[in-house]
Every structure is written in structure tokens, then in C-alpha cells.
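Below you'll find the structure I mean.
Of the protein chains in this complex, one is absent; all others appear in place.
Chain naming follows the written order as A and B, and within any one chain the residues start at number 1.
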Amino acid sequence: MKTVTLTLTNPPKLLLEGQNITPDNFAGKNTAEIATLDLWEGKQKIPLGKHFTVAGDGGATAAETKIVLRGDCTRVKRIGQQMTAGEIVIEGNADMYIGGWMQGGKIHVKGNVDSFCGIGMEGGELIVDGNAGCHLGSSPRGEWRGMKGGLIRVAGNVGSDTATFINGGTIIIGGDADIHVSTHGEGGTVVIKGDAKGRVGGQMVKGDIYVYGTIENPLPGFSMVGEVEQEVDGETALFAHHIGDLGERHPVSRGKTVYANLYTRL
Amino acid sequence: MPKKVENVGCPYCGVCCDDLVVTVSDDGKQILEVENACAIGNQIFHHATGSERIRLPRLRQPDGTYKDISYEEAVDYAAKVLYNAKKPLIYGFGSTNCEGMAAAAKVAEKAGAVLDNCASICHGSSFLAIFDNGYPSCTLGETKNRADVIVYWGANPAHAHPRHMSRYSIFPRGFFTGKGHMSRKIIVIDPRHTDTAQVADIYLQVKQGHDYELFDAFRAVVRGHEIPDVVAGIKREQIVEVANILKKARFGTIFYGMGLCHSDGRNHNVDIAISLTRDLNDYTKWTIMAMRGHYNITGPGAVWSWQYGYPYCLDLTKKDIAHMNPGETSSIDLAMRDEVDAFINIGTDAGAHFPIDAVKHLRKHPWITIDPNINMASEISDLHIPVGIVGVEVPGIVYRMDNVPIQYRKVIDPPEGVISDEELFERIYRRLSELEADEAVKEHAKAAPEGVRAGE
Partner (left out) sequence: MSELIIRNGFVFDPLQGIRGDRMDIGIKDGKIVETSTLSAPRTIDAAGMTVMAGGVDIHSHVVGPKVNVGRLFRPEDKLFKSPHKSPTCSRMEMGSSVPSTFKTGYDYARMGYVFVNEAAMPPLHSPHVHEEIRDTPIIDNAAMPVFGNNWFTLEYLKNNEIENNAAYTAWLLRATRGFGIKVVNPGGSEAWGWGLNCVHIHDPVPYFDIAPAEIVKGLIETNEFLGLPHSVHLHCNNLGNPGNYTDTLDSLRLAEGYAPKNDFGRKQVMHVTHLQFHAYGGDSWGNVGARSKDIMDYVNAHDNITVDMGQVTLDETTTMTADGPFEHHLRAQNNLKWANVDVELETAAGVVPYIYSPKVKANTIQWAVGLELALLAKDPMRIFLTTDHPNAGPFTRYPRVIAWLMSRAARDATMKTFKWLDRTIDATSIDGIDRELDLYEIAQMTRAGPARALGLTHMYGGLAPGMDADVAVYALNPGDMPSDPAAIENAFSRCALLVKDGVVTVRDGEVVTEPAKRTIWVDVKVPENTQVQRDIYEHFLRHYSVKLDNYSLFEEHLHNSRVIEVDTTQ
């Protein structure tokens, strides 16, 4: 594994779009070549080296490339977008779309991220030590095939619209979640270790949600069916089991209707 | 002899009444009388000739005052602002015709701008719901001719769309609805007992911000499931009663307004309303419609969809591919994040409608207002370019709230010398093309445009 360190020494006036900052794009390139990759600030195309100091060469493949970002990347979007392998470590905050449409590899953000992170994710791991904004692990606009796989772990709180149209994969939130979790979901798992504000599992067809804390406004379309013991994220606990959204359509498998499951910790 | 112009479209709200009769003075310079319009529509016509109009573009001076300049100078200024900015924003279009919107898109594409319309702060959340869940709808004449159940949810047409109920929904006698109001059941759902609620057969006072839960309950009941005793402040018995009315309707329409798209959850409230409409079509015929605000705010969604595939929040900064993601490319979000460095406010009043922090960020950069009238935006702009009033002085196509195109007429000429939005944008486009073509000018253009910014 080779490491490329990018230090944001010349922050943008407005923003930067960094979709080229992926192990896939850095692989097989040396320091100088990486510095010529394009970034965008609005309509202006700028070489990466104008904003970042680049140290180190990329590995032979994406899987052998690690990228470390230093400096305040609060206004750098799209880092790790569509990456398939390798590793990215962001030492501080980052902006929108971090790990968007990610297929493999690992991103570790030590600060906070903004909205649309892990959007359309298919695989890999996105770890955020701080908070995340809205639309975490959600689907892009109009796309009914949302998150398909991979793991998103946010230690802090998340905004609204987490995991819309989720189809697979796992999202684990250490803190609280704002309204709308797994709306229109058809698979996958969302774990909220703190409280949820409401609209948990609305219009949900299939999939699982775990809430450890309280749900301020539970939906009328979920109905409790019993108590179950489940192992979640390495620990076993007792949960109240609800099925829903009873207002939504549900598939029938082997003569039995399949509902979405909402487990609230007892 | 005064002249009567008939079948005039009204440039006020999304109802797009096209039955106005406007009487114009002999010399064609004065609007004397407006028939059939509501009070607000009436005022728009009278305002055109009854008040002092701006006739020339006005550029901000060092002392903070405006100075009249020529259209040519204004076009040059606007083109250079767009050309020099890294990420300009062109926003508005609530009050212009589709021809103007098409011309503006050409400019935005050439300039690499973000192009957005008032839906961004209005029914944009409806678009998000439509992206995710579709839109089973109809034209307003269908509702008039067939509907026996009408639902107004989070909408108050009695104030916002004054002739909506009489032209299309509650009162008119249509082909299969010969008894008019008598043949229809009216359901109003709103946290406030509005004037619209006064004409309802059934009024449900939903707990503010809990529409989604109420929709979920309706959907569960329609599918035969149990629900809690009270949902969103409404008793189970009432929910069951209304659900049965919905299921037994011959033809129903849900009209919804800002109550859904601007309370918590926004697009999701609309989304689940669409889901309920879908469900009800398994039993009978149901349609749903957004109560779009301005007379042609449906227009940019139509025009830009056929030009780019996106109705609003278009990031055209890459010049070769369009990107849309409301929440990121929406005007308020861009302004709040301070992500744009030039602003054109056209056919709306961002000065009045945007949050103050958004306005403060935008004010740091060049701000151009294109509008027939003085408004809050024009008062804080660096440049104000007057244009003719669409529907009064400029004809063109507009889209009614049900996406039906209505051909608007002009009833009088604009004030002498005043041009249309379309012509203005065509001229800005030509100037932009010149700037782009001319390398020498390009260098010059990178200097600040003439005119000095107003003090805060």
C-alpha cells in the first residue's frame, strides 16, 4: 500500500469538487501526475496541485493506494466518489457526497461530513467519527434502487432522510437521527443507537430498522407483534418487534406476506 | 373608442384564468377596466398603466443611488458579470413566459450558471416527490367534468387561488357533474380553519407537522388494517369515515398546497399523498394536483425538462453536462453556503422571499434584478433592468398548474423602449458569445464591470 498525502494549503473561495480524489484515479500516477488531476470550482477547472500540496505516489492499483487528506476540507465535495478499492483517510471535516456511489474500499472521516454521503452506495465502508448531514446512504433523486451494499458507520448524529430507498447494506448511527429513516426501503439494515425523531420506516416495503432510544412520533402504520432477542452490531439485546408500513404494498413469499421490521430496544 | 380585448390570460396565479376582458383606452396606452379577474389579477393590469414605470435600466452609483443607463450598457454589464463569475446563479421566472425561460436557459448554458426557479422555495418538494413516486394527475377540466369528491389538503385557494374553486373544483357544473356543488363532497384538511374550510362538508384539523402520519393512517385503513385511536389529532372513527368516502368516490382529486410541501418532511408529505392516490386507483379513480403558485411557475419546469431533463436547480456550470440535486444545487442552499458569486434575480423578488442570511451572502457579489417593477430585490441590486409585463404587454405561452399550456395575449404595448425578458436574454446571449469569441475582450472583461457596488 502506497500513501498519497494531500494537504489543502490554498482553500477555495467558493467550493471544490473533488470527484477525482479516489484511489482509482490516483493509482499508477506519481506525485506530479496527481497534481495535474482536475478539480472544479464552479465553471473553473483547476489542477489539484493548485489547492493541495501533494506528497507521495499512488500504488499500482486502487487497492494498493491510500489517500490521506489534511487541512480543512469542509468545502471539498465528492471525495471518494465511485471508488472501488483502496483507502481514504480525511483527518478533519469534509463536504457533500463523500463516498457517494462507492463500490469498495474504505473511507474514514475523522470529523463531520455534510449531506448526501454514501449516496447510492454499493459496497465498501464509510466511517465517520463525527456527525453526518441529511441523505446519508440515501438514493439519488428519483432512483428507486438505493443503497445496495456496504457499511456506513457514523459515530454522531445524522440529519433527515437517512437510507431512503435502501435495498441492502448496513448503516449504524451512534447518535440520534432526524426524521425519515429508510423511507421507501426495500431491504438493508439501519441501526440507530440514539433517539429517532419520527417517520421511521414510512412507506417501507422490506428491511430492518433498530432504534435503541425513543421514537418521538411513531407511525400509525407500524404494529407491534412481539418481543425478540437479537444480536446487533456485536451485542445481544431484547427488542419490541413491529411490522409495517401497513399502509404500503408488501410482497408475498411462500404464502406469507413480508413486512419491514422495526425493532425498538426494551 | 375604447377597445375591449377578450380571452385574456391573467398573470397572477396558477389558476391561469383565460376569460378576462380588458378594456383599453383609445390610444392604447391606458387600461380602463378588467372584467372577470379576481381582485389581485385586476390590480396587476391596472398597475401596468396606473403607476410610474421604470423605463430604462438603472446602475448603482458610488453614492448608492441609481443612474439610468441604456439597454446596451445593461446587457454588457450582465454579460460580463456572468462571464467573470465562477458560479453565477440565475433564479426566478415565477412571472415570465416560456419564451423568456428558454432564452434564459441558453444564457445559463453558455455562461456556465446555475439555473433555478421559484419552485425551489415553493413546490420544489413536489418535484422531489414526483421523482420518487410519480404523479397520477389530470387536467382541471377533468375534475370539473367528473369529480364527486374534492380534497384540499394544506391549501387555501379561497385566498391564494381565488377562482380555483369556482372554475374547476367545487362549484362548476361539468359534463357529468350537472349539479355542481350539490353533486360533490368537499373535504378540507388543514391545521387552520381557513376560509376554504368554511365550504367543506368535512374538515379535519390535522396536528401541524403531522400530515405524513395522517396519510399513513389513511393508507393503512384503505388496506383494511387497524390504526391507533388518534392519529395526528384526528380520531380513528373520522379517519375511517373519510377513507370510506375516498374509496367510494367515482372520481376524486386531491389538491394540495404549501401545507404539505413546506411543513416538516416536505417532499415526503407529497410523496405519501401520491402513494395514497396510487392506492385509491385500485378501487376507483383518483388524481392529485399541486396548487402551483404563480401563473407560469409550472413553465420553467416544463421548458427546462425538455431542454435538460430537470425542472429546477440545474447546475450548468460544467457547460457540457447538467447536474441537479436540490439540497445542493437549490438557490437557498447555494446562497446559505455562500457557494455562488453572482446573482440574477428575474421575474421574482428574492429580496423579499429569501432568508436574510441568504440575501446577505448574495449581496457580497454582483446582484442584477430583471423585473418590470420596483421590488425589494431591485432596491438592493447593482443593476435593475426593467422588462415588459408578460400577459399585459408581452404575449407568450404559460403553463397552468395542471401543465396545460395557455397562450397569453398582450393587451397594450410596453412603455416605449422597454423590451421583453426573451429579447433581453437573447441580447445577453449574443454579448456572451462575443466575449467568448474575442480573446482580447476576454482579458478586459476580467476587470470589474463598470459601476460601483452599493454600500450595505
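Assume a contact is a pair of C-beta atoms (placed from the backbone, for glycine too) under 8 Å apart; a residue touches a chain by one contact, two chains touch by 3 or more.
All values reported here derive from a predicted model rather than from experimental measurement.
Peer 1: Can you say which of B:Lys86, B:His123 or B:Arg167 touches the chain missing from this structure?
Peer 2: Per the contact definition at the top, the residue touching the missing chain is B:Arg167.
Peer 1: Check the options B:Lys207, B:Arg236, B:His262 or B:Lys285 and report the residue that touches the missing chain.
Peer 2: Considering the complete complex, B:Lys285 is the one touching the chain left out.
Peer 1: Sort through B:Glu6, B:Glu226 or B:Glu379 and give me the one touching the missing partner chain.
Peer 2: Of all options in B:Glu6, B:Glu226 or B:Glu379, contact with the hidden chain holds for B:Glu6.
Peer 1: Using the document's definition of touch, tell me which of A:Glu143, A:Asp195 or A:Asp233 contacts the absent chain.
Peer 2: Considering all chains, including the one not shown, the answer is A:Glu143.
Peer 1: Of B:Leu276, B:Ile397 or B:Leu432, which sits in contact with the chain we cannot see?
Peer 2: Here the residue in touch with the unshown chain is B:Ile397.
Peer 1: Kindly note down the residues of chain B that lie in touch with the hidden chain.
Peer 2: 6-7, 9, 18-19, 98, 102, 106, 109, 127, 130-142, 144-146, 167-168, 173-176, 250-251, 278, 281-282, 284-285, 287, 301-303, 305-311, 316, 319-322, 324, 395, 397, 399, 403-407
Peer 1: What residues on chain A make contact with the chain left out of this view?
Peer 2: 101, 140-144, 249
Criterion: only the chains that are shown with their structure count from here on.
Peer 1: Per the centroid of Cα atoms for each chain, what is the distance between chain A and chain B, given in Å?
Peer 2: Result: the chain centres lie 34 Å from each other.
Peer 1: Quick check: in the complex, which residue numbers of chain B touch chain A?
Peer 2: Those in contact with chain A are residues 85-87, 111-112, 128, 131-133, 210, 212-213, 215-220, 222-223, 225-228, 231, 264-265, 268, 271-272, 275, 279, 317-319, 324-328, 337-341.
Peer 1: Spell out the part of chain A that touches chain B in their complex, as residue ranges.
Peer 2: 13-15, 40-44, 96, 115-116, 134-135, 140-142, 144, 160, 164-165, 179-180, 183-184, 198-199, 202-203, 217, 219-221, 223, 245-248
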